[in-house]
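With one protein chain removed, the remaining protein chains of the complex are shown where they sit.
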Amino acid sequence: MALLELPAWTTLAPALLLALTALVLFIIDSISPDAQNSGLLAGTTAAGSLASLGVAVWYLLAGVGTPTVDGGRGIIDVLGDQFVVDQLALFFMIIVAVVTALVAVASYDYMEDHTYQAEYYSLVLLAATGMSFMAAANSLVTIFIALELASLPSYALVSILKDNRGSVEGGLKYFLIGALSSAIFVYGISLVYGATGHLQLENIAAVIEAGEADPYGGLLGLGILMLIGGFAFKTASVPFHFWAPEAYEGAPAPISAFLSSASKAAGFVIAFRVFTEAFPVAETASAIGVDWTLAFIILAIVTMTLGNFAAATQNNVKRMLAYSSIGHAGYALIGLAGISAGGGELVMGAAMMHLFVYGFMNTGAFLFVALAEYWGVGRTFEDYNGLGRRAPVACFALAIFMFSLAGIPPLGGFWSKYFLFTGALEAGLIVVAAALVINSALSLYYYSRLVKAVWIEEPVTERDGLSQPVGLYAAIVVAAVMTLALLPLFGPVADTAVDAATAMLA
Amino acid sequence: MCMRFKLPNVTEMNDWIAIGALALVGVLIPLGMMAVSYLLRPSVPETSKRATYESGEIPTGDTRVRFNIQYYMVALLFLIFDIETVLLFPWAVVYLDAVESDAVSLLEILGPMVLFVTILLVGLAWAWRKGAVQWAQTPRQVETEHNRP
Partner (left out) sequence: MEDVFNYAPAIALFPLVAFVVALTFGKYMPKKGALAGIIATGGSLALSVLMLVAVASGEVYHETLYQWAIGDAASEIGADGIEFTFGILIDPLAALMLVIVSLIAFLVHIFSLGYMNAEGETGLPRYYASLGLFTFSMLAFVYADNLLMAFMFFELVGLCSYLLIGFWFRTRSAPSAAKKAFLVTRFGDYFFLLGVVAIAATFGTVAFAGDNSFVAAAESAIDNGDTLFGFGAETWVTITALLVLGGVIGKSAQFPLHTWLPDAMEGPTTVSALIHAATMVAAGVYLVARMFGYYALSPTALAIIAFVGGFTALFAATMGVVKDDIKQVLAYSTISQYGYMMLGLGVGGYVAGVFHLMNHAFFKALLFLGAGAVIVLMHHEQDMWKMGGLKDKAPITYYTFLAGALALAGIIPFSGFWSKDEILYDALIVGLEEPVILAAYAMALVAVFFTGFYTFRMVFLTFHGEPRSEAAEDPHDIGWSIKAPLVVLGVLALVAGIANLAPVAKLAHIDITFLEHWLDGEYGAVEGLTYSAYGELLAFETAYIGGEQLTVLIAAGVSLLLAFSGAGLAWKLYSVPEPVAHKERLGGARQTLESNYYQDEYQVWLAEGFTQPLARAADRFDQTVIDGVVNSVSTASLFSSSRLKRIQTGLVTNYAALLVAGFIGLLLVLGYVGGWFL
């Protein structure tokens, strides 16, 4: 392999390919602005994201980003340390690319008769570019720019159904809360810069380790807390979650899948990177007087509890999934809550595994909602009654997604949750572990409710045969197969995740 | 609520006092002038005084006016090229020095900027093709134009 001969910037190829595909889409649309060639557009998008996925997987397998001591090619710095390509970055680039590909394929049917298709696909790709860059960003400036690059297209995507009140309302709320959160985030960046004099993550850590930030402990602490606010917005964690239910509900279902899976994962990757690279636990605690993990412990418990409890009595399926998505953000937050001075690889790795599995099962679940919207069967649990007889394949896949989300063994969702649980116990977070168990138990209630509606309940009204859109079906089946395939594949995924976490915490 | 900023010595403290005093003076002077004028001026209440422009235009309609969306389109396009200029300018300043230096090749100097401009050009071309620079094209107008014989 001639990787080493390539310039360092090529390691950002997964993100650059997404950007390039977006430009290609613009060119296609410029050539024939009035043609609605949805097959070409969706195909190009899927091809681009699959190329990004392929390159990222290839890099990971080839050892790009793996520390040289572990037999890899070393962590690669790009553009004067503004970006870094390591296992963590590649892992999340893979998640983003996979979700983008699934969403693109599913959108082929969902957006079939839509006016702004080229815009839609290019916005998806630009947002994915931002998320991919978020995975690799290594300085607060690039993080912020990548975050905005991911956010701005997302606002537009949520409200792309211009004639749908819910879509426009959700988009506006998303934008307003996003603006507020971005303001808080960028203010946090300025405070951290004020306290340490640096924006690049390693340099911030060096200053804190040298004790030079100690005089500005409160300032630094406030800055860190504001950064947490920014991440909480991106990951839809309490109290920055308010946009999520309405945005997910109003957005086109593929976009809900995209936001709740890829965007959430991207939010987590910057949180992982910033808090492990820039704010080493022990030194930061001595500077600001408190462990920042405390904030994540509180956020994790509150987020998973609020998400699951609010989801329990929803009547609208998409809204239930939106709240469940908030609950899962709470689970993944355990990965940050469990980090400690000497450890936390396992729990952080577990959070990464969970986000990986979640990328399939949650995307699949939202895509099923997309399918239901495509059929026009309705939005509530009752409307879904008896779909199992009409569309057994898709409903079987739905059952897989639901049980995996609930964490039923032996599905993928069980294993990641199990690792989170053991990781939390290992870190001594008994309350968090207990909250995880209680919330999982509660979540089984509303997940199985949907399965029951689809398979057991009698349909309220007689409906004719349902069509079988190729793209949506393909995406759902692939997501279901991957959720199942993670049984045998879980070993490698877990190893990669824990390796990446170990490298970050080393 | 006040932040705990550990302050190393007393001399720096004096600077802060000076700034505080300046701020205080800055606030007090206008307030004082307003207070004095309030005390000195005669009070003659009259309805015409409540008009927005007491001695000029008679306002019509609401203060909230809907601007045509095309203004925003133009503003956005302008902003893009504005930023492009901002980035081009420093690049142009160091360009000659860079060409003369042996440390970087011409490709490395030219490449990024060409790429940047290309991206913008693609965007502009797309916007053009999509009709973003055409003025006042509401759907109704477009329709009538199409129907014109």
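First chain written, first letter: the chains are A and B, and each begins at residue 1.
Keep this in mind: a contact is a pair of C-beta atoms (placed from the backbone, for glycine too) under 8 Å apart; a residue touches a chain by one contact, two chains touch by 3 or more.
All of these numbers come straight from a predicted model, not from anything done at the bench.
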* **Listed residues A:L40, A:V57 or A:L172, member touching the removed chain** => A:L172
* **Sole contact to the chain not displayed, among A:V168, A:A206 or A:A312** => A:A312
* Identify the residue among A:L191, A:I301 or A:L442 that touches the chain left out of the display. => A:L442
* Structure fact -> Touch with the missing chain holds, among A:I75, A:L88, A:L222 or A:A350, for A:L222
* Structure fact -> Sole touch to the unshown chain from A:I28, A:L161 or A:I184: residue A:I184
* Touching the hidden chain in the full complex, which residues of chain A are there? Just list them. => 172-173, 176-177, 180-181, 184, 217-218, 221-222, 225, 228-229, 238-240, 242-243, 245-246, 288-290, 294-295, 298-299, 306, 309-314, 442, 445
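What we mean here is this: only the chains that are shown with their structure count from here on.
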* Structure fact -> Between chain A and chain B, the Cα-mean centres are separated in Å by 34
* Asked: In the complex of these two chains, what residues of chain A are touching chain B?
  -> 23, 26-27, 29-31, 33, 214-219, 222
* To do: Going by the contact rule at the top, pick out the chain B residues touching chain A in the complex.
  => 3-6, 8, 119, 122-123, 125-126, 128-131
